[in-house]
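Encoded as structure tokens, the structure appears first; notes follow it.
This part shows subunit A:
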Amino acid sequence: MTALTMVRQFGEVLLAIAIAPLFTGWIAQCRAWLQSRAAPPLTQPYRMLRKLFQKDVALATHASALFRMTPYILFGAMVLVAAIIPSIATDLPFARVADAIALIGLFATARVFLSLAAMDIGTAFGSMGARRDMMIGFLAEPALLMVLFNAFLLSGSTALPSVVEASTAHSFLMDPSLLFAAVAFLMVLLAENARIPIDNPATHLELTMIHEAMALEYSARHLALVEWASDLKLFNYACIGFALFLPWGIATHGADGGLALGLAVAVLLAKLTVAGAALALIESLSAKLRIFRAPEYLAMAFLLAVLGLLVHLLLGA
Partner candidate 1 sequence: MVLGLPLLGAFLLALFGARRYAAELNAGMSFSTLVAVSFLVLRVLRHGPLLALHEQFFVDSFNVFLVALTAFVGFTTALFSRPYMRIEEQRGRLNPQRLRLYHSMYQLFMAAMFLALLTNNMGLLWVAMEAATLSTVLLVSLYRTRASLEAAWKYFILCGVGIAQALFGTILLYFAAEHVLGREGMTALLWTHLNAVKGHLEPRVLGLAFVFFLVGYGTKVGLAPLHNWLPDAHAEGPTPVSAVLSGLLLNVALYAVIRCKVLVEGSIGSYLPGHMLMGFGLLSAVLGAFFLWRQRDIKRLFAYSSIEHMGIITFAFGIGGPIANFAALLHMTVHSLTKSSIFFTAGHASQTADTQQMAGIRGLVGVSPTIGWGLMLGSIAILGMPPFGVFASEFLILTTAMREHPWTTPFLLIALGVAFAAIFRKVQPMVFGESNAPPLPHSPALAPVFVHLAIVLMLGVYIPFALAEWYRAAALLIGG
Partner candidate 2 sequence: MHPSHLTAALLKLLAASLLLISFAMLSRRRTQRLITLFAWQGAVLFMSTLLVAHSAGLRELYYSAALTLLLKVIALPWILHRLIHRLGAQWDSETLVNIPTTMLVGLGLVIFAFGLAHPISRMATTITRNTIGIALAIIFLAFLMMITRRKAVTQVIGFLAMENGLFFAATSATYGMPMVIELGIALDLLVGFFILGIFFFQIREQFDSLDLSNMEALKED
Partner candidate 3 sequence: MSLVEGTSQSVVAFSKHDLSFLLMLVFGWVILGIAGLVRPHRVGWIARILFPLGALIALGIAGLGTLALFSGHAPQIFLLPLGLPNLPFHARLDTLSGFFLLLLGMAGAGISTFAAGYFRSGEGTAPGLLCLQYHVFLASMALVILADDAYFFMVAWETMALSSYFLVTAQHRIPEIRRAGFLYLLMAHIGALCILLSFGVLQGGRWLFTFDAMRGASLTSFWASAAFLLALIGFGAKAGLVPLHIWLPEAHPAAPSPVSALMSGLMLKTAVYGVLRITFDLLHIRYWWWGVLVLGVGLFSALFGAIFAAVQTDMKRLLAYSSIENIGLIFTGIGLAILFEACHLPLFAALALTAALIHSLNHSLFKSLLFLATGSVLHATHQRSLGKLGGLIRRMPWVAALALIGTLAIAGLPPLNGFVSEWLLLQSFLFTPQIPHAFLNMLIPLGAAVLALTAALAAYVMVKFYGVIFLGQHREPSLVHAHDADWLERMGLAWLSLGCIAIGVLPQLALRAAGAVTQTLLGQTVNLASPFWWIAPITSRQSSYSGLILLAGIIGVVGITFVVVRILAHGRMRRAVPWDCGYPWQTSRMQDTAEGFGQPIRHIFGPFFDMERELPFPTDAAPRYRIHIEDRMWKALYLPIARGVQQLADWIGQLQGGRLSTYLLYSFLTLIVLLGFVL
């Protein structure tokens, strides 16, 4: 049984690593369609990674070891996060090592390292990006935590697998508090993954960029890892959303044979397809906010999450 569990665990992680760029590519494709552009192929992110891995690294003269370590740490953190989230099955041994709060911690670790790396070179853009990203971070994190709190209160556990199991078992899907939480979560997701309306992943327009500004000095394999990590992050966020709000199809404990797993993968892919399209739609419909509007936006998300919590306490107790 343990061997099977380990297989499930590693399989899930490998799956996440493998299809994360695909998800990013799918969103880009949808966006292009919605904007009536010729879409890049679905495999564009993979080609990009391959190209980057082959190039020579051009490292800034006074970059320190921290700068060179960061891509690996970033990637590692995101992989670990993927290992925690029950995207296809809930019986994950690693999810007990780190619960959802640790998950937020891992996201924070990644962010801090990337910001530090961005400051390491000592360029104007790098440090500016670092500052802005940290700002988004400290505003988004409480909102995310409140969203998770909702789920914790419903399930009585901070471990995501337990949350999923509880939700599939009791089908409190229709709990109104989750509605608020879902909207809040979506807003946080957009903000945290450098999406419109907070950031635009496709731009190098210097004054508005956040994520790109931090990655400016990275090249070749370092850049590849950074990009892959951000793909993974988006993927992870999507999976968190599924786990919290759309937990159908995830293979729960005791019912996770091969068939169930295969079904779970299929359902996951379907959910990703829909979610990617939805994200693209949202992104296409909204305009990028000025950086100083970001706090208002995230405060809104926070407020919604808290409202969800209060609704739960008022109606659910």
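As a selection rule, all candidates are chains of the complex that A comes from, given by their letters.
Just so we're on the same page, contacts are C-beta pairs under 8 Å (C-beta built on N, C-alpha and C of every residue); 3 or more make two chains touch, one makes a residue touch a chain; residues count from 1.
Here the structure is a predicted model, which is why all the values come from computation and not from measurement.
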For subunit A, the touching partner in this complex, picked from 1, 2 or 3, is candidate 3
Within their complex, state which residues of subunit A touch candidate 3.
-> 53-54, 56-62, 64, 66, 72-73, 75-77, 79-80, 83, 94, 96-99, 101-102, 105-106, 108-109, 111-112, 115-116, 119-128, 130-132, 134-135, 137-139, 141-142, 145-146, 149, 152-153, 156-159, 162, 204, 206, 216-217, 221, 225, 292, 295, 302, 306, 309-310, 313-314, 317
